[in-house]
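Of the protein chains in this complex, one is absent; all others appear in place.
For subunit A:
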Amino acid sequence: MSFPVFGVPTPPTAGKATDAAVQPVDPMAHLVLDHVSVHYEGQTQPAVVQASISVKSGDFVVLVGRSGCGKTTLLNTAAGLVTPTGGAVTVDGRNITSPGADRAVVFQNDALFPWLSVKDNVGFALKLRGVPQQERDAAATRLLERVKLDGIGGKAIWELSGGMRQRVGLARALAAEPDFLLMDEPLGALDALTRERMQTLLLDIWAANSVGVLMVTHGIDEALLLATRIVVLAPGPGRIVRQMEAGFGRRYVGGEPVRSIKADPAFNRARAELEDSIFEGETA
C-alpha cells in the first residue's frame, strides 16, 4: 500500500533532511494496534472494527473522523485503559493489557491533581517511583521550562489558565520519559489563539523528545499541520477508511514558519482531500 505524501516538496531528499531534525532514536520503540476491534458490552454495534495503526518513535500519528468513529476508543486501547475484544496491541512485540509508564496520556480535560502544586503534579510519576523531593523539583523545573512555563512551580492549579494547565499536563506526561505520548484532543478545550501556540509547542516537544505521538483531534488544519501520518476513521461501526502521510509538521521543525506552511497551495489541496475522505459517503 502506498500513501499519498503531502507537503514535502521533493519527497526523496526532503524526507531525509527532515528526518534528521526529528532525531531518530536507537532503540526504536514501536507501538502497534493490530486488527483491533472493540465491542463495548451492551452496545448493538462495535465501537471499532479491525483497526490497524503503527506508531514508531518519531512518528506523529493523528486520528481524525466524525463523532462516534471510535477515535477515543482506539487511543484508550493503545493506553491500555480499554481491552480490545479482537486483535492485539503490542509495544515492541509485547502484548499490552494495562496502562504503563512507557505510554503517557494527556486528556482534553487536563486531569491535574488540584491538591498538588504545579511542580508536584509534574513530578508525580517520579514520586511514585520513589525519586527524592530535590531531584523531582529539579526535573519539574526543567520540564516546565520545556513547555515554556518557567517559574510557576509553586503555584496552585486553580491559579492557571486553561492553556497553562494543558502545558503542565504535557510536562507531567513527559516526566516519566515515555516512548509514546497519547493525547485525546489535548487542545480541544482551548481558545483559538492559545490553540495555535500550543500546536507549535507540541511540534517542538515532539521534535526534541524523539517520542512517538498518537493524537486524536477534531481540527482538520491541526491534523495537517502536526501529523506525519493522518488516520481517517468513519463511524457506524468505527473503522479506518484511509491513512495518509503528511510532512507539514516536519517543515515547521525544519524551520519554516507556520504562516508560510499554511499559505502553501499544497496545504489547501491536502486539506480539501482530507475533508473529502472524512465526509466521504455522508449525504449532506
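Just a few scattered comments:
Everything below uses one rule, namely that a residue touches a chain if its C-beta (ideal position, glycine included) is under 8 Å from a C-beta of that chain, and two chains touch if they have at least 3 such contacts; residues count from 1.
Definition applied: contacts and distances are computed from a predicted model.
The listed choices are "Transketolase", "Sulfonate transport system permease protein", "Glutathione import ATP-binding protein GsiA" or "Amino acid ABC transporter membrane protein 1 (PAAT family)"; the UniProt protein name belonging to the chain that is not shown reads "Sulfonate transport system permease protein". The residue from A:79, A:96, A:143 or A:240 that touches the chain not shown here is A:79. Of the listed positions A:43, A:83 or A:109, the one in contact with the omitted chain in the full complex is A:109.
Screening A:32, A:48 or A:125 against the full complex identifies A:125 as the residue touching the chain left out. Looking at A:32, A:157 or A:253, the residue that reaches the missing chain in the full complex is A:157.
Annotation for subunit A: contacts to the undisplayed chain at residues 79, 81, 98-101, 104-105, 107, 109, 111, 113-117, 124-125, 128, 156-158, 176.
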